[in-house]
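Attaching a single structure in C-alpha cells format; questions to follow.
All protein chains of the complex are present and in place, except for one that has been dropped.
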Amino acid sequence: MPVITYLEAIRQALFEEMAADGRVFVMGEDIGAYGGAFKVTDGLQERFGESRVIDSPISEQAIVGSAIGASYMGLRPVCEIQFIDFIASCFDMLTNFAATSRYRNGAGVPIVVRGPCGGGVGGGPFHSLNPEAYFLNTPGLKMVEPSTAYDAKGLLKAAIRDDDPVLYFEHKFLYRRIKDDVPEDDYIVPIGKAAVRREGSDLSIITFGAMVHTALDAARQLESDGVDAEVIDLRSLAPLDREAILSSVAKTSRALLLYEARRTGGIGGELAAIIAEEAFDYLDAPVVRVASQDAPVPYAPPLEAAFLPTAAKVVDAARTLVKY
Amino acid sequence: MPVITYLEAIRQALFEEMAADGRVFVMGEDIGAYGGAFKVTDGLQERFGESRVIDSPISEQAIVGSAIGASYMGLRPVCEIQFIDFIASCFDMLTNFAATSRYRNGAGVPIVVRGPCGGGVGGGPFHSLNPEAYFLNTPGLKMVEPSTAYDAKGLLKAAIRDDDPVLYFEHKFLYRRIKDDVPEDDYIVPIGKAAVRREGSDLSIITFGAMVHTALDAARQLESDGVDAEVIDLRSLAPLDREAILSSVAKTSRALLLYEARRTGGIGGELAAIIAEEAFDYLDAPVVRVASQDAPVPYAPPLEAAFLPTAAKVVDAARTLVKY
Amino acid sequence: MKEDRKASDALRPNQLLEMYYFARLARDVEERLVILFRQSKVIGGLYRSLGQEGESVGTAYALERRDAVLPLIRNMGALMTVGVRPLEIFRQYMARGTANSRGRDLNIHIVNLPDPDADEPVIVGPISMLGDSIPVAAGIAMGSRMRGGDRVAMAWIGDGATSTGAFHEGLNFAAVQKIPLVVVAEDNKYAYSTPISKQMAIEHIDERAASYGVPHEMVDGNDMLAVYDLAKRMVDRARAGEGPQLIGVDTMRMQGHAQHDDARYVPKALLEQWAAKDPIARFRTTLVEGGAAKKKDLDDIDRMTRDYAAKEADLAVDEPMPDPESVTRGVYAGDKYTVPHVELVRSPFAEEM
Partner (left out) sequence: MKEDRKASDALRPNQLLEMYYFARLARDVEERLVILFRQSKVIGGLYRSLGQEGESVGTAYALERRDAVLPLIRNMGALMTVGVRPLEIFRQYMARGTANSRGRDLNIHIVNLPDPDADEPVIVGPISMLGDSIPVAAGIAMGSRMRGGDRVAMAWIGDGATSTGAFHEGLNFAAVQKIPLVVVAEDNKYAYSTPISKQMAIEHIDERAASYGVPHEMVDGNDMLAVYDLAKRMVDRARAGEGPQLIGVDTMRMQGHAQHDDARYVPKALLEQWAAKDPIARFRTTLVEGGAAKKKDLDDIDRMTRDYAAKEADLAVDEPMPDPESVTRGVYAGDKYTVPHVELVRSPFAEEM
C-alpha cells in the first residue's frame, strides 16, 4: 500500500468522490486555480472544471447557505473553510438551518464543511481553534476528525456519502507530518466508530486528532515506568462511540480525557459525563482532563507551548492517575 | 420590599443603571418606542432619549460589533438580542472579537448581551434555545442566568458594571410567571456565586434558570417519599462556582445535573467533569443528567412537553439515584 | 427598462381570474386563521399579510410551475399561487401531526423537494433567522443549473431582513455566479415596530441591489398586474442567464407585526392612505372596468374561497396533534421515519395540461 500524507489522503478522497459521483462539488475561498491555502484542493479544478470547483467570495454564510440549497437539489457540496476558525461566521447557518432541516421537514442536508483546525504552528488566536465544542450541543450535525492518513481519506469519503451535514475537521499540524498506508481502492471509515490505537490495561487515554499522537508518545514514555496505557482515537465526535469509550474504561478503570481545545466547556466534559453516568462502578479513580489552558490561543511559540497539552503533561497526569 | 416580576426586575436594573451611569446605553431591535418584543425596555427611550436607547437595523453583527467599539470609547453598551436564538448570527463577534480583546491587547470589552432564552412557551425550533453551551469553551466571556426577580436585577447590575463581556440570559418562561421581593435600593448579585435554594442531605440537584423551579417542585414531591434534595442555583455559568458545587456534592454524595438545553454537549458535561475530577471520593452513585432530548426544539405542545425536562423526570431520576 | 407590450396583456381571462382567486384565497385563509387564533387553536403567533396578498401573488404568478419559491411569513399569496393546499397551512399553524413539519416547526415553514425533472414547485419555507433564505435560494438555483435544469428561484425578503449579513453574502454570491435568482424585497414600511428609515438610508428599497451589480426596479406592490409585469421580466431575464434580479415592492403592512401587536406606532393617516389602495379591491376594479370579468364572477370567487378556506380549516381542526413518542425521530437519516409531502392542488381556473 502506498504511504501518503494526511493532506494527500484528503485530496485523494476529494478526487475519488468527485470522479465517482457527479453530484459532488467543492466550494470555498481560493480552492480553484490556487488549490487552497494548504493546497488540499490542488489540481481539482484542472480535473473537474470551474463549475464543480467553485472559488467563492469571502462569504462563509454564502458558502454554507448555498451549499444547503444545492444539497436540496440533490447535489453533494463539500465546503472548505479556509481556516476552521472562520466557521464562527456561519455558525447560524450550520446550527439553525442545516442541523434542523431534516427534523423540521424531512429535508436532509448532505453537505460536508471541512477545514484546517488546531494549533502548534504559531497561528495565533484566529488560526488555531478546535471548534468541536461549539457544535456538540446541536443535534442534527455530525463531526469527525481524523488522526491518520488512512482515516483522513476514509472519513472524508464517509462524510461525503453521508445524508446529513458533517463537519470534517482536519488538523493542520498533521497535514504533512503524518504519513501512513492508504489503500488505492475504495473504502470508508464509518462515522461513529472509534479505534483502539494502543491496547493497555492501566488507564484509558481517550482522545482524537493530533492529540492521538501526543497520547501515543505519552504511552511510550509511561511504558518505561511500567504503566500500560490504552489509547482510544474517537475519530467521530458526533455521534460519539459510547461503546468503545465505556468498554475501555470498564477494562482499565481509569480515564484520562485528552483534547486540544480549551479545558473548560470542551468535549472532555461530555466524555466525563458519559463515563460518570455509565461507567461509575468501574472507576477506581477520578476522571482526569488534560487540555489547553483557558485562554485565547497565544501566538508566540513559548506561550503556545505552555498553552497546549503535551506528552509530558499527559505523562504527569497519567502517573498521578494510576497511583491513585 | 415590593414584589415584582422577573421581567420588571430586569427593567428596573436597566433604568437604575442608566440613571446612575451616563456611560450605559441600550441598543437592539424594536427596543425604543415599542419597548422590545417582551416590553423589557418599555419606557426607557421616553426617559433617556433616542441617543441612549437605540433602535438598530436587523443586524446582530452590527449591534454587537458597534457595542464593542463603543465600549472601547468608555461606554457601557447593553445589547438586546430579540430572541437569544439570534445570538448565533453574532457568534463570531462574541467569541473571536469580544472574548479575546483583553487578552490580546489589554482592551477590555465591558458590554452586556442580553436576551430571552428557553422554551415551554410553544416557541418552536428558533425561539426556544438555551445557548450557554455554545459559549462555554470561550474564555474571556462571562455568562449568567437568573432564576428569581431578585437575581434578575442584581445580576444585570453586576453584568453592566463588569469590565468584561457578559452574556445575560433571561428565561422567557419566567418573565411574568415569577415574582419575588426586590429591594428598591441599589444592590448587586456577584457574578460567579451560586445560591443554595433548598438545603438537603440526600442528593444535590445542580441547576439554573427556569429549571430551578422545576427542581424545587421535584424536591417537594421527593420530600413525601422521604428524600431530602438540595437545590443549587448556579446563577453564573461562566465562571462556575466550583466551591458551591463541590461542597454540596461532598455533603450529599449524589449529583443530579438539571439543565434545559439538549442533553448531549450541554453544560451538564462540564459540571459532571468537575464533579468526577474533584469530588470522586465523595460520590456514592453515578452522576445523572436530566436535560432536554437530543433534537431541535419542537413546537407542538405535546412534543415540547416530551422534549423538556419536567419535575416528574427529575423525581424519577432522583429516586433511582438515591436508591443506588 | 419599461417595455410597450406588457406581459399582462397576454394573460388570458381565466388567468386573470386565477390571480384574483389566489389573492382572495390567501386573504380568506388568513381570516380563518384569525378565527382559529381567537379560539386559541393556533399555536404561537399569527402573522398577517393583509394588504400584501397582491404582490405575493403577482410575483409568484410570473414563475413557471417548476421554479423554486422561498416565501417568508407574509407570502401566503405565493404559497397559494404555487398550489399549496390550504389544509397544509392550517395544519402547520395548529401544529398538527399531519402537517409537513408534524408540529415541529411553525406557520408556513414547509418544504417540498420534487425530483430534479418533475414539473413541480420547489418550496423551501424560511427559518426564523432572517436573511438566511437568500444564500439558500442562490444554492437552489445554482444546484438546479448544475443538474442541467433551468429552475429560477424566487425569494421574498422584508425591508428589515435586507439589513442582515446573510442577505448581502447571498445576493453578492448570486451576482458573481450569475445565478437565476429573483429577490422580491418588500418595503411594507415597517420591520416589526421599526420604520424603514431606521433600517436603511436609501430612498427606495430596490437600491439594496446596487452594491452587487444586480438589476433592480421598484413597483407599486398593490397593483397586481404591474407587479406581475415586472416580475415576469425579471424572471425571464434570470432564466435567460442574466443573473440575479431584484424587485423592490412598495406596499404596506396593514396590521401589526403579529396578532399580539396593535401597531399603535403606525400613524393612522398612513394606514388610511394605504387602505384606499387595497390590492384586491383595486384588482377587482381593474378586472371589471377592463371588461375581463363581471362583478358576479368575482363575487362567486369570493364565496368560493371563503367556503374553501372554512372547509379546509375544519378538516385540520379534527386532525390529531403529533405523537409525543416521535419527539426524537428523524433527527438524522437512517431511522425509517417518513414525512408527509406537501399536498399541491390546481386552482379551478387552471388550464388542462
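Just so it is clear, A, B and C label the chains in written order, and each chain counts residues from 1 on its own.
Operating definition for what follows: a contact is a pair of C-beta atoms (placed from the backbone, for glycine too) under 8 Å apart; a residue touches a chain by one contact, two chains touch by 3 or more.
Here the structure is a predicted model, which means the values were calculated and not measured.
When the omitted chain is restored, the residue from B:L7, B:V26 or B:A67 that touches it is B:A67.
For the chain missing from the display, the contacting residue among A:H127, A:H213 or A:R235 is A:H127, taking the whole complex into account.
Taking the complete complex into account, residues 163-169, 172-173, 175-176, 178, 197-203, 207-214, 243 of chain C touch the chain not shown. With the whole complex as reference, residues 23, 25, 51-52, 54, 56-57, 59-75, 77, 92-93, 96-97, 100-108, 139-140, 142, 162-164 of chain B touch the missing chain. The set of chain A residues touching the chain not shown comprises 29-30, 32-34, 37, 55-59, 61-62, 83, 85-86, 88-89, 122-127, 293-296, 298-303, 305-307.
Criterion: only the chains that are shown with their structure count from here on.
Using the average of C-alpha coordinates as each chain's centre, C ends up farthest from chain B. Between the CA-based centres of chain B and chain C the separation comes to 37 Å, rounded to the whole angstrom. Centroids of chain A and chain B (each the mean of its C-alpha atoms) stand 30 Å apart.
Multi-chain contact residues, meaning those touching two or more other chains, occur in chain C at positions 101, 104-105, 127-129, 165-166, 331.
Of all residues in chain B, those that touch two or more other chains are 85-86, 88-89, 125-126, 294-296.
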